[in-house]
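All protein chains but one are shown in place.
Right, chain A next:
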Amino acid sequence: MAPSPSGLPGLPRPGPRSNMLAHDDKKVYEMIEKSGNKGIWSAEMKKYIPENILNKSLKLLLSKNLIKLVANVHNPRRKVYMLANLQPSEEISGGTWYSGKEFDTELIDVLKQHTLRFITKMKVVILDKIADSIKTSEILKVEVRIQEVKQVVDSLILDREIEAVLSNGSAEFLSIPKGKVCYRCRKMGHLEPASFVSVPCGVCPVINECTPDGVISPKTCEYYQRWLDF
């Protein structure tokens, strides 16, 4: 197939083709075109065009390969349309962390484990170095951006696996300029289980209905029974 004038092989040229459309179809096409790479929700278009006409137009435009239906990761049930030649924005597609409609938990876990291993090995390290190590590891098929590495690192901080510290330029921070943010493993990574949640009441879903001589009471509690019968 010869490349289209838009430069992308196999994709239709938008402008002139829309001129060949009927009035209503053209109106729908223009609305979708205007929404850019964020796309437009069908319910939004219904405000301006009657539903039966809109459905016909969408069917026609889809069959002519002028528009496409894209998955919105935040609202998977919504039908969002955009021009066939556009790439959906991260707001719609979810970015690197989504493969199709699915959130790629596995990829995130692998990246987190890799980052944690790297920080443990290096003792103290700056963000750029972590990004380099991810790039060379080829875990990600696409180019990894620094903000995505930061997201992984921040998530490890929230897991209390690592901590962010400012370099003082000496001792363990010798290779890092003074005042630069760097990351290292936390001394106390994992929490001691709280005493409160090791008794049944700590995780009890009906604690608010539990009274000394009520229907739910510690004397007759089934959770207690199971806990004490170990």
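Definition applied: a contact is a pair of C-beta atoms (placed from the backbone, for glycine too) under 8 Å apart; a residue touches a chain by one contact, two chains touch by 3 or more; residues count from 1.
Here is the rule we go by: contacts and distances are computed from a predicted model.
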Complex member absent from the view - protein name from UniProt, among "Alkyl transferase", "Trafficking protein particle complex subunit", "RNA helicase" or "DNA-directed RNA polymerase III subunit RPC3": "DNA-directed RNA polymerase III subunit RPC3"
Which of A:34, A:47, A:121 or A:187 contacts the chain that the document leaves out: A:187
Omitted-chain contact residue, chosen from A:31, A:140 or A:210: A:210
Residues of chain A (touch criterion as defined above) contacting the omitted chain: 73-74, 76, 94, 97, 103, 105, 108, 151-152, 154-155, 158-160, 187-188, 191-199, 201-203, 207, 210, 212, 217-219, 221, 224, 228-229
